[in-house]
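I'd like to ask some things about the structure below.
Shown here is a partial selection of chains from the complex, left in place.
Chain IDs A and B follow the sequence of writing; residue 1 opens each chain.
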């Protein structure tokens, strides 16, 4: 099984599907998303960490690659029974650490991309061929290929963590989802036993379901990823709260 | 075969794919759409009724669920050789009635969702696990599982029907498609032998193909679903006619 994720929209992902099926017509392809936050490595890393652990063992191809065509390496990472193929910008590292066995030290390999047919579409020219080969022959045989070498070091992106503040927590917006929900890095238990919070100074009710407030009402809740998120029932939280990926948030419990 | 439908956009559907494949790595997954009209149960029910009958026997997972996290049940419905997994808000009922055998009384079961890991993403935590299990073991064995009980009653949503009016028909907009075509519930034979109609007072030609009128021209036609729809050739009918899902329409034949 090969999963595919990118920020390519359409139709570029089809070229990757074709290349993968050209290497192995029986490969099973499963799309994760091709609408990952565009060129936002940290937000994409968050989504991959949320979604990929739902899958059984697979080869995960993930291309969010603002540095395409530069010196950044093409990387293969092994974690537990999963393998990842991605640019060496850390985008798959939070997912890989999540899927690693207890105490497993992650291993990574660099794939030579000097002969890529283009300098702008390594998804088609470097990453998909690598993922197809990796899926077909397995990690050990892949690592022995001529164009593959053990990685001395690699980018190990870690998502930022919220820190306690006087009356609450200082955190950051990790991403905004398709519904406009503003997903922060403040752990969900922050809302335990709390009826309302102040978000950057504005008070909103803390609830467990969207339907707990009228349509159009702002709210704070614990999202499916376990973090505090800010939403509007039947509306867009990002527009209401004026928040975007990367923004700082101060969340305070209202006593 | 498991079909997937939702209003989730991206990347949330990938979590459902992962869960389904975790239950059965050989399950065949086919996307219906993850862009169903957001939180619009009636419009989503229309689309499912239009599209699912094209499929061979399958397990249909369909999540448009404005009441997620509330008391509404998680439901499994059997109709003919098809099975449905959805919230108990009626979203799959028009499709289920369409796929039922002649005279078949629909059977439904409630899936206990008290232990769901989240209160906002039952697609991942309740519906996908149920669909995966149902697909793997079949309806009879599934119905015998501990967390499953026969449903005493369930929401049986029916799409509204147009009614005859003095000079034509009073109907409603069921949905607007991606092209901006305004799909009503007025049966297509309303246009038989008619050259033009008045839509809420405005006269437009009744034609059989978009290409029958110049680009930019408003028109009425019979859509692929068999209903009267209002369109603009190479344009958006919803914007031109000022109509949205749920709006009333008075359609009159022009003699």
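By our rule, contacts are C-beta pairs under 8 Å (C-beta built on N, C-alpha and C of every residue); 3 or more make two chains touch, one makes a residue touch a chain.
Values in this document were obtained by computation on a predicted structure and should not be read as measured data.
The complex is a homo-oligomer: 2 chains are shown here, and the full assembly described by the structure file contains 3 identical copies.
As a working rule, only the chains that are shown with their structure count from here on.
Residues 1, 3, 5, 30-36, 47, 50-56, 177-179, 208-211, 221-224, 226, 234 of chain A touch chain B in their complex. By the touch criterion given at the top, residues 8-12, 14-15, 17-19, 21-22, 25, 29, 38-39, 66-70, 117-121, 124-125 of chain B touch chain A in their complex.
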